[in-house]
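The structure is given below, and queries will be raised subsequently.
As you look at this complex, bear in mind that one protein chain is not there, while each of the others sits in place.
Labels run A and B following the written order; every chain starts at residue 1.
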């Protein structure tokens, strides 16, 4: 009983963690299912068919590659624009600072459906052709604020004396930026870019409004929830999860080894 | 444009006030840095809001075109017709936010103070689900909560379903296609947005403060209430906002896990915009949602006294 009381927090935390991971485990298990009928919601029998042929359903891999392209381009766009804003906010004083900060904050404090609907209104009014470009524009827009926040935090935590030291050691403003500021701000920029990639790749609501007849991977999954869920969706979901975890673990291992070697 | 100067880099101790001297070169640097990104946000975020505002007071039809007639009645009609969905959105999002806080706090606390060398691993497990499409994960809940499945069976045996159906959250032996399923989905989807800010603010707390509180005769629970929880308030505030705001506009969970009785305001806006094509009503609804959220957020931030969220 006493043990229980002392470890109450740990038990509750582990249960929450289980709640968080449970769906991923279900996705993994059901990637080996051979469902009867069109929906993959009930367990039937073990099979590796879907793993052997992940692109075996029409349009699935096409939507995946489209999502990847959009995610890459919007990551690049949002990271470049966001980093510039972050530097302006962190390093300079200027007029309308408050207005700029609000403009950055608002997209993060707005339900997606509101942004999605208003952006669609704009595109309809301008007579724009919905598709790849409208999705890209929308993704850069809502990823921008997150990049700004991530990079700004890093730049603000950077000792401004480092830049002074560079100038003091004969580095011109451009050299100072390239040799000192940028390398030190890099982890923040990388974090912002990673976040932008994840947000863009996984976005459904804003894409759904502004995609026209173009189908991204989340839209494919959404559609399949109505038409019938192929097992291949679980395969791709599991593979994405595995790749992400392996990347992070590898990054950590390399970091650890480097730290140990250095000591 | 007279006050543009480089922010004095870490003003020396004696530099109490910002330099007001002009610097001819580099005066426009911040504006050049801001220009493209801010232009993007103005054109694709702020301007659409204006378009939407104007659409909401237009009348007409899809075939004959729309015209601004300052028809504010659209707003009254929209509220009159869809107030149950508004109310439901606030209820579901509110419940999910409270559940996220209750579930997320122990986990964040665990990572910050108890995980030791497992800390990075647990953190990865919290973030990793992000990398599997959330739609796929939400669909997995259909399997987990399936009628007659082990989870529903267990909840039934433990008489949990009796309690939830007394609360009006479930009906009979089902969980899927009930409010409980939608709230569960919302809680699940936005839980990481609660855990991460909580963890960040808990991690900043000096563990010695716990010892100090203990040293000053505070029992463990008092220590938590008076010290830890107070200091984690910034995390609590930003976590609840990051959960409540997207949850209140969400329509995916109610679509995938609920029935027609669990439609939230997001579903209405989506169908008005994409299926019914009644743009003025859709615009009015989304404007009301936006205004409501901004009001709630402003009030909440004022009350909790944490204004530096960005």
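What to note about this one:
One rule holds in what follows: a contact is a pair of C-beta atoms (placed from the backbone, for glycine too) under 8 Å apart; a residue touches a chain by one contact, two chains touch by 3 or more.
In the analysis below, contacts and distances are computed from a predicted model.
One chain of the assembly is not displayed; among "Ubiquinol-cytochrome c reductase iron-sulfur subunit", "Dihydrolipoyl dehydrogenase", "Quinol oxidase subunit 4" or "Spermidine/putrescine import ATP-binding protein PotA", its UniProt protein name is "Spermidine/putrescine import ATP-binding protein PotA". Among A:26, A:104 or A:166, the one in contact with the hidden chain is A:166. In the complete complex, the residue from A:62, A:183, A:228 or A:255 that touches the missing chain is A:183. Mapped onto chain A, contacts with the missing chain fall at residues 159, 161-162, 164-172, 175-176, 179-180, 183-184, 262-263.
Methods note: only the chains that are shown with their structure count from here on.
For chain B in complex with chain A, the touching residues are 1, 3-7, 9-10, 18, 29-31, 33-34, 36-38, 40-42, 44-49, 51-52, 55, 103-104, 106-111, 114, 120, 122, 124-144, 146, 188, 191-192, 195, 241, 245-246, 248-252, 256, 266, 269-270, 273-274, 279, 282-283, 286-287, 289-290, 293-294, 297, 309-310. Per the touch definition, chain A reaches chain B in the complex via residues 9-10, 12-14, 16-17, 19-24, 26-27, 30, 41-42, 81-82, 84-85, 87-88, 91-95, 100-101, 103-115, 117-122, 124-125, 137-138, 140-141, 144-145, 148-149, 159-161, 163-164, 198, 201-202, 204-205, 208-209, 217-218, 221-222, 225, 229, 233-234, 236-238, 240-241, 243-245, 248-249, 252.
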